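Notes to accompany the following structure.
Just one protein chain is left out here, and the rest sit where they should.
After this line comes chain A, so read on.
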Amino acid sequence: MMEELLHSSPGLVNFGIFFLLGTVLLLVVLGFVTYAILAERKVLGFMQNRMGPNQLGGKWGLLQTAADVLKLLLKEDTIPKLADKPLFIIAPVIAFAPSFMVLATIPFTDKLQFADIGVGLLYYIAISGLTTIGAVTAGWASNNKYALLGGMRAAAQMISYEIPLVMSVLGIILLSGSLNLNDIVAAQADTAWFIFLQPVAFFVFLIAATAELTRVPFDLVEAESELIAGFHVEYSGFRWAFFMLSEYVYLFAMSALVTILFFGGWLPLPFLGFIPGAIWFALKFSMVVFIFIWFRATFPRLRADHLMEFGWKVLVPIALANIFLTALGKELFEYFF
């Protein structure tokens, strides 16, 4: 169905269908964000010997996030007197919009995808880079020193870690011969999941992804014990919620990307093909999200200069070596077999 839609001519009906499907995806993602936050708090609670949310919505706290969002909506919206007003207002939007844009290319199953474009992977990385601008803008516009430091850190960190992120997936592109996310999954169906063929790339990607998401141990951007909250220190109410929302949507998108690139997307485990692909995707995806939450419960925060050093002096060379070895391996494999 998706296939036909994607190749049909533009028209009002098609637009309507796309709009409807987009809304559905939005709701799915918002639902995910709602329960990802709850899951994070519950898992953290479990790891840290406490209950987590347990009041609102039964003992699982199922309505906790909804209540939190409601509270944020009702909060007074404050803008600092000396802030750069237009920039201050637009910054959350700049940070937030790309986070939803990247979702378009992600194939949740072989049928469920919104834009099957040839350079899906490239699109994802290019668009997600835009969010940095939002963070820097917010940091600058707030006219707050902590925010400025946070914004500077955000720019440095996100740019530095984008490079190993891209480099690490080059090995996968070499193996699958495509930038299209669908083709990448299809290539894994022919051989094996890329986590087995590209273990080094997986680790580099996971580390760089954690840094891109500015999650622990790379949460220097909003290091609450150093910079209070970093670039969004002056934000309150729903503007602040936009930053948080974009962060969790990225968590969604990045986990989906990891699932697709390394865990074979919707591909089932052998002999378990009767379980639908969407469930496989959800399972693998949840596992990746869990890893990110696990990180958060375990690690202390890196220091800014170590972060840079680690990115440039460790991750980039490893990623480069990985590309070289992958290419070499591929050539040798084709030569002998």
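The working rule: a residue touches a chain if its C-beta (ideal position, glycine included) is under 8 Å from a C-beta of that chain, and two chains touch if they have at least 3 such contacts; residues count from 1.
What we mean here is this: contacts and distances are computed from a predicted model.
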Among "Acyl carrier protein", "Iron complex transport system ATP-binding protein", "NADH-quinone oxidoreductase subunit D" or "Sugar ABC transporter permease", the UniProt name of the subunit that does not appear here: "NADH-quinone oxidoreductase subunit D"
Option touching the unshown chain, where A:68, A:84, A:116 or A:226 are the choices: A:226
Omitted-chain contact residue, chosen from A:22, A:80, A:129 or A:217: A:217
Per the touch definition above, residue among A:282, A:297 or A:327 touching the missing chain: A:297
Missing-partner contacts on chain A, residue numbers: 44, 47-50, 145-146, 149, 152, 216-217, 219-220, 223-228, 296-306
